[in-house]
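To start, I am sharing the structure in question, which I have written as structure tokens.
Every protein chain except one is present and positioned as in the full complex.
Each chain carries a letter (A and B) given by its place in the written order, and its residues are counted from 1.
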Amino acid sequence: MADLQWPPAANRHLIGKSISRIDGPWKSSGTAKYSYDMNPPGLLYAKMVTSPYAHAKITAIDTSAAEHAPGVHAVHLFTAVGKEVTCEGQEVAAVAADTEEQAEDAARLVRVEYDELPYLVADTDPTHAGAGNFRQNSEETQGNPTQGFQQAEVVSEGEYGLPVITHCCMESHGSVAQWDGDKLNVWLSTQNVSGQGGEYAQGLSNAGINFSASNLHVDCQVMGGGFGSKFSADTWGVAAAVLAKKAGRPVKLMLDRNVELLVAGCRPSMHGKIRVGAKRDGTLVAWESQSWGTGGVRGFGVPPIPYIFDIPNYSRTHANVLTNIGAARAWRAPNHPQMCYLTMTALEDLAAKLGMDPLDFFLKNIALTGERADYYKQELQQAAEMIGWKQKWHPRGDKTPGSIKRGLGLSIHTWGGAGHQGFCRTTIHPDGSVEVATGSQDLGTGTRTVIGIVAAETLGLPLEGVQVEIGDTKYPPDGASGGSSTVGGVTSSTRVAATDALNQLLAKVAPSLGTTPDKLEAAQGQIRVIGDPSKAISWKQACAKMGATPIVAQGQGGSRGPGRALISAGVGGAQMAEVSVDVDTGVVRMEKMVAVQDCGLVIDSKTAESQVFGACIMGTCYALHEEKIMDQQTGTCLNPNMEFYKLGGIDDIGDIVVHFMTDPMYENRGVIGLGEPPVVSPGAAISNAVANAIGVRVPELPMTPDRVLAALGKGGQA
Amino acid sequence: MRPFEYGNPSTVAQAVALLGPQWDEAAVLAGGTDLLSLMKDYIVSPKRLVNIKNIRALGGVREEKAGLRIGAAVTLEELYEHPGPLGRYPALRTAIEGVSSPQMRGMGTVGGDLLQRPRCWYFRNGFGLLARNAKGQPLVPGGDNRYHAIFANSGPAYFVCPSSLAPALVTLGASVRLEGPKGARELPVAQLFQIPKDANEREHAIAPQEILAEILIPASAASTRNATYEVRERQFMDWPLATASVALRLEGREVRQAQIVLGEVAPTPWRAEAAERELAGKTLDEAAAARAGEAATQGAHPLSRNGYKVQLVRVAVQRALLAAIA
Partner (left out) sequence: MPDQDERHDSPESEGSDGEAGSDQKPSKGFSRRQFIKGTGLAVSASVFATEGLLKAAAPDQAGAGVEGPGAVKVQLRINGQLRQLQVEPRVTLLDALRNRLDMTGAKKVCDRASCGACTVILDGRPVYSCTVLAIDAQGKSIETIEGLAPKGTLHPVSQAFVDNDAQQCGFCTPGFVMAVKAYLDKHPHPTADEVKASLNGNLCRCGTYMGVRQAVLEAATKMTRKGGRA
């Protein structure tokens, strides 16, 4: 009988190896078809009409000119007269026409009248936000903060913050919708293939279209990035279906880039005034913070700080400032980069005030990180080794002559990453071919590849011996790809299903090998007797013995299924950054990052490494460049484009070295998600490195030249 | 983008005839990297585009006695592929390299670089070149002006000249030839740019029916020590935060004459005359370069968020000077 447990390291042929993603050729040859690329016959193009105002009441809508414009087949309203729009870019109407140009022309003919209403778009603190524009969400204390600060021999105070940024997925949000009688096919750019039925049923019902979720077919073979912003089909997803129904033709509705940046992505800002105190020997004793941030008009949660370090005495408050900007969406590791940034920078400032090496300071207090203290300690030591911390670190302010100063910074982070619930179906055909199918999705993380690796490893086949099918509601449902839950979810469901299928096969084959199934194993393309490789038949021969009916097994993944022993949750990571700063221009360059990460059992070290590379790069972008810039005078976003919504290019990124903690202590925990944790630390690590280089904290991200020069007292913002 | 008609003339005269006396009638299409984006955003909506890329007379890079003649429709990449001439104008070469995207260099033309519209995000978001609200009040002083002008910014213009090549070309004493219905005229590059005094003026001293045909860098410029320094936040295609181009006539290390022109800090390329005076007759070393950098900031009036540009001017001038004598 095949064992459900992950094979020990010595018996792994594929798991943990460096394997190229199996859909790589499809993508790099340009033949992969994304939702945006779907052009079914008769396709109509839809364009949206959106609010130019941050806050306004709609007083009139007239679509008649648009309806009669050349090529127009259908018009849809997202809202109605008398309703309010609460941010610029909010959807008002959509028009479907024969060509994209006609759709845009017609959208401009939709007449909408507004009464402007008061708005707040500035990322401001509660005292300047104005009454009614903020919610004091929490006030918490632990221990006795007053006494804690009395014990503290050194206290550091500072203000820290990071702005609203957007997801800026390369493929904008949207879909192509096509009706086939009562059935609706949608090519939706989504990180939640299996979870769309309810939203479509509700949305279509609201539009007066009777629809049952069982008639929804979602197809998303590849998608151009989500990062947490593409769980929902959104109103524009439903609108494509409504327009398609009205027009009797398929409709493509993808957001224009400006709308994408205005409403389809928002990581809330977070700012805080922080005091933190320690004894002279570095022992942390007290924390006090007043933090706030904005994630749009509905606010966004309460991110608790201090992050990771459970300082015995603290008091903290957090307020949500309510602004008329596109609403918050989960952004890769929601809240963690913000909490990490505010905490790790404040702690590093305290270390500097103590005159301590921050590495020593972090290690001194490592017990405050709780149950994973040993992991953090090992990871910090590993990272320090890799970046040469002991050789390169210097007290604040690089004293070498010249305008280029170098510095080192560090940070640690955590994440859950438990595999989500989902189902996988493994089919073994009599000709020996194998199909593994689940309604999951690939956000670019390598979902297909990890499924293939687990199935092939389980069945003793080469990777090419299994065909992986995902991204379609015709396959067993899988969870949404959020919270770094996919790799745990699909590997556990795949392992369960493939093991079950293999055991069915072993039962059929055992008699011909003169033994019982429990004595058999699948390895190297054979079914063979354990301990006696001479008694073996090839996989193909074995499958030929099953008869005409394929073997089918369905496995449940996630913490509620039988595969729960295959996964767990909770990871730590440590990152160190080396930067150079031109103190005469304020230009910062990330020269090198070292990322040490645990994620339990690594399935594919190549795509896993890519996740961490990508996270460090994304982190460098928000540390140095990215910012959604709002104009309070007009309520307008000033940079809803990729020219001034700045991302780093290939030449803006230094060297990155990744290390996975794979000792048995880590690996024996099973599979844990990886996508999010490594994006948490870069902002803090790079900021700390800049402070180390130039001798002063640049309190706000992104650390653009104006902010760096301001911190240096050489100009910049008043 | 609104529909438009498309003309594809093969001579300058044909092209001029296709243009109209008003800006909204017709626009010249060269590389299109700025114009088409403006049209997609409905910031400009000409009814006709006149493609000038197939006009032979607007192409080519020629070295003549008078100097280096660059057809206005020559792309930045084509110009860059003339290493010989560019070797004498490192100020220009560095400016081209600053347009760091190969695609942009391969599409964008020298003329288009000079005539591109300001990147001011109020202008690009539909608030007009002078960036005003419905009541006619300027938005830049009270808004996010981190990328706006620190010189000549008392209104009505607050934008900065976006041309990457203009500071170098002005420094080198280059001129342009404009072709219009009444024939040709020549203009120093410096005079191609103007600060609009009101809403009816543009930032270029070119008429709607004129075509920028050629850029001439005088032969005398080749004997200057010249250089450009750009302060850049990113290596990726991006606008410099501040640029300084310098051209020096030296005797030994003594400066006989200095031309210093700043970019990205004023509505036009900005001549740093105080810095030029500061240098004249002095031996150029690090200290003199620093003094010139300081002098270049004379007259700067930063807005609420762009004070850092004063420091960037200081450094850019200093570094450009040192690069010129390196």
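Quick notes
Here, contacts are C-beta pairs under 8 Å (C-beta built on N, C-alpha and C of every residue); 3 or more make two chains touch, one makes a residue touch a chain.
Here the structure is a predicted model, which means the values were calculated and not measured.
Within the entire complex, contacts from the absent chain reach the displayed chains A, B. Of the listed residues A:Glu101, A:Glu157, A:Asp310 or A:Glu435, the one in contact with the hidden chain in the full complex is A:Glu101. For the chain left out of this panel, the touching residue among A:Gly444, A:Gly670 or A:Gly715 is A:Gly444. The missing chain lies against chain B, touching residues 1-11, 14-15, 17-18, 20, 22-26, 29, 32-33, 36-37, 39-49, 51, 53, 77, 100-104, 106-107, 125-136, 156, 198-202, 208, 235-237. Listed for chain A, the residues touching the missing chain in the whole complex are 20-21, 23-34, 36-37, 39, 45, 47, 49-53, 60, 65, 69, 88, 92, 99-101, 104-105, 107-116, 168-172, 222-225, 227, 254, 256-258, 443-446, 606-607, 609-610, 613-618, 641-643, 647, 649-651, 653, 656.
Simple rule for what comes next: only the chains that are shown with their structure count from here on.
Centroids built from CA atoms put chain B at 41 Å from chain A.
Against chain B, in their complex, chain A makes its touches with residues 101, 104-105, 584-587, 624-625, 629, 631-634, 636, 638-639, 641, 643-644, 646-652, 704-706, 709-710, 714-718.
Remark: chain B residues 1-3, 100, 119, 121-122, 124-125, 127, 133, 139, 142-144, 146, 231-238, 241, 302, 304-312, 315 touch chain A in the complex.
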